[in-house]
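There's a structure below that I have some questions on.
The chains shown are only part of the set, and none of them has been moved.
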Amino acid sequence: MTITGQPVHRRLGMTDEEYESVVGILGRDPLPAELAMYSVMWSEHCSYKSSRAHLRRFPTQAPWVVVGPGENAGVVDLGDGWLAALRIESHNHPSFVEPYQGAATGVGGILRDVFTMGARPIALWDQIRFGPLDDPKNRYLFGGVVAGIAGYGNAVGVPTVGGEIEFDPTYAGNPLVNVMCLGILRQEQLVLGTAGEPGNVAVLLGKATGRDGIGGASVLASASFDDGSQEKRPSVQVGDPFEEKKLIEACLEIFEAGLVAGIQDLGAAGLACAISEPAGRAGVGMDVDLDSVHVRELGMTAPELLMSESQERMMAFVTPANVESVLAIADKWEIDSAVVGTVKAGGTLTVRHGGETVAELPAASLADDAPLYDRPYSRPDWLDDLWEIPEPSSIEPVDALLQLLDDPAIGSSAWVHEQYDHMLFLNTLSGPGGDGSLLRIRGTTKGLAVSTDGNGRLCLLDPRRGAARLVYESALNVAMTGARPMAVVDNLNFGNPEKPEVMWQFRESVEGISEACEALGIPVVGGNVSFYNETDGADIHPTPVVGLLGLADPIPTHLPGLSRANAGLEIWEVGPEATGNLAGSAFQRVVEGAHRGRPTAPQPEAAKEVIELAAALAHQVLVLHDISTGGLAVTVAEICIASGVGAELWVQPDASLFSEDPHRFVVMLEPGTVTLPGGVARRIGTVGGDSLEIGGHKVGLDLLTNTYREAIPHRMRG
Amino acid sequence: MRTAVVVFPGTNCEHDVVHALRSLGGEAELVWHRETDLGDFDGVIIPGGFAHGDYLRTGAIARFSPVMSEVERMAAKGAPVLGICNGFQVLCEAGMLPGALIANRDLAFICRFVEVEVTDVSTILTRSAEIGQRIRIPLNSYEGNWVDPGSGARMVLRYVDNPNGSQGSAAAISNAAGNVVGVMPHPERASDELLGSADGLVLLESFLHSLVPA
Amino acid sequence: MRVSVEITRRPEIADPEGTNIMRALTDLGHRNVDSVRVDRIIHLDVSGDDPGQVKVSVEEMCRQLLANPVLEDFRVEVGE
């Protein structure tokens, strides 16, 4: 059976070798529905065939890990019977095709991964990257993605409390949209993605199934954009946050009543994944009847029903005795439901449609027998040229600072985060605009701190050091709120893995994240890989994104904040002295329009000492702010702007002002209130006045403030 | 004395409102939108969110929920009825408050602290406040832009710096009797210094003081 | 029967969407646009064989739900 000359399996993105192993497994040619299931389940996006081998490198163990990688979300123990579930996902390609719906459905998907575990989602973080805003196309994508995250997140009722924005030509043809979600649950509410015992009934909950995004994540997210991509494009999925909200409430009520043996969200690979993965995990089989699936469109074929990525659907596995109650709760919340299958012993997955058997295969084979590639990798030879130390450029501190504050990635993010409900649930103690976010768990002394960080340019210049530094930066960010790092999720956004250079960048990044996590003694509990971020042969900068969860217990009674500076405070810099290395810094990008040199290596011992010190100081001082994008100059300027007061810095107006060397932060405190350890801490200035003075160079607070506030708005006005 | 906090499918601020009321010693219970008897409640709050997904028009579908006839009955007998954000929109759609809410002037969702000024202290939202009192309180809406061709409303709170184009800078309005009030910003989100402001407490206290035994 | 309902916002009521589109078009260089109003049109499939009755019942739907009398007028058209 061939369409337009091409064998069907190739049109479904499957290689001839992969097709042969399917034949090997079945001992015959696959039926269309079977081929459809294997093609989506064995796609890069769902099978991780290029990355699985490398992901094993991650440290995943710790006494507080309840669920590590492998389930829909990672789960850690917070003590006193509380658990946290966290996960991060990308929706890069769909957001390029349709920014609003792509981002919206990305939010919907990551929420389902978290409440599938039995957790109530309490917050979202968005990590978004675009080409420069002087191009209207990029403004359109940026505006659409932000509106989509707002439109879905606000309506579904989960606050978006933080994130990160980057602009770089490397993302112009391939924006990145990663979203992280955090949920909390009581121990006894944990649910896994298992079909459980034979006899259990499979209940499909939520939205009716249509032809949405057939092969979407699976094919679209597993191939790169080129002239051929038009025909790869599935019909765009439209998110319905209202349906998701009802689905969340219904599922949480079902979990509370202890009515399910397991549950699985329908995401990439839709039904095919939601029946095979839970069966595979439980070592059982299943009889599934596609005729009982509630549909939005008539005449859908078996392959379409199995591959559809219609949103807002969940598959619950229920003991026969509980089916009635589950359907009743679905009715109460006004969501549709249908009994679509029965779990049976013996590992065979049998799918019927129109009375006929359209698929009969070993359920576990869809996941376990997926191809595993050890793709060739090699260090790009252009790296040596990039590593040549650039001749130090003369520094005009005031001009440089103003240019940096006017950069849309550094200037105020209010244009973005004021479109997000970041206050719902009354838990947001530290929201957008600060360092780490801090959310209280009411009725306890505990606070959950999260920071998400990425840096494509740093990782281009040295993926291992760059990725490691992301972990250290996130850890320092959560320490700013008094939290100690606990667990990491990661989203690995890379180019075409069939290119050895890209594969090398990938390996190095995994290595860097692993080394940093080991040094800090924290596990990786989940994540996502997004390959083929490539347009017309050009790969994006390697852009691993890290989401780090920290626990503050107790929460600082007076949380330090950027806006709490006032005249007379002492300004201290804590951490290793900056070397003046500008490799991969915002200064290079904004002021010099380049990226060159080799980024400073992280220092695990210093990192640990500084993180510990910061977490302790969060209970004692008025202002804490880590030194990252833009270096010391931008860090202090941000505090001055937020607090509406000037400052005087006694430092040399040289490269070290803008260096982003790791493990450093700024403290502001009342004279004589706290004594800082001499070794790592240096007094560098005093708060006061209405201007910022750096080694004799002066700039007025008003100018700084307006420049900072207008960075995004004036560009979006076109 | 008990307050019913109405929950439609799509409502999302219900727990926040209950938490804030209880922190003031008030008694509050969640009530599902299919409830047909509010007999043992003395007041009603319709909290924020996206009732019925805000499809068609915000509040348009919610207004037909069974519970709404009970809300109208209580309003008619003078009990305090407060709509916050989406609840404000529902009360307008139900014809219990004049006017309607349309998209913000700049067509963007607005979530931030705004300053409002008390312009009427004889309503269930403001009886414990003072004329001219300034209140710092979070706004969180896309359709927060109140319009009223008839302009037959009592102005209760006014934005100091109109963020969304609302007619007369209205942030909260009331019916003639002062017992049915719609407020666009969220008092419950300004109920704790830890969250950036406790200015909203005076509004919730006003509501609680307005409760009289049924 | 296919019924289409056009719901138009009263002229005296502000139309932020129209205003914003107007501005965007001008920014894009379309100086020939003097005004923009955005309205909604709802297409329904209604069973019934008497166009008159169908119209009456859809007008009822408009008064009840589809249109907000404070803001909007409506016009019902019954097709084939």
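Labels A, B and C are assigned to the chains in the order they are written; within every chain, residues are numbered from 1.
Rule of thumb we're sticking to: a contact is a pair of C-beta atoms (placed from the backbone, for glycine too) under 8 Å apart; a residue touches a chain by one contact, two chains touch by 3 or more.
None of the values given here were measured: they were computed from a predicted structure.
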Full-file chain stoichiometry, since only one instance of each kind is pictured: A x1, B x1, C x2
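Definition applied: only the chains that are shown with their structure count from here on.
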Chain centre separation (chain A, chain C; CA means) in Å: 41
Inter-centroid spacing, chain C versus chain B (mean Cα positions, whole Å): 29
Where chain C touches two or more other chains, by residue: none
Chain B residues within the chain A interface of the complex: 9-10, 12-13, 15-16, 19-20, 49-50, 52-55, 108-112, 138, 140, 142, 186, 188-189, 191-192, 194-195
Residues of chain C touching chain B in the complex: 10, 12-14, 16-17, 20, 65-66, 68, 70-71
Residues of chain B touching chain C in the complex: 56-57, 60-61, 64, 92-93, 99-100, 102-107, 145, 147-149, 165
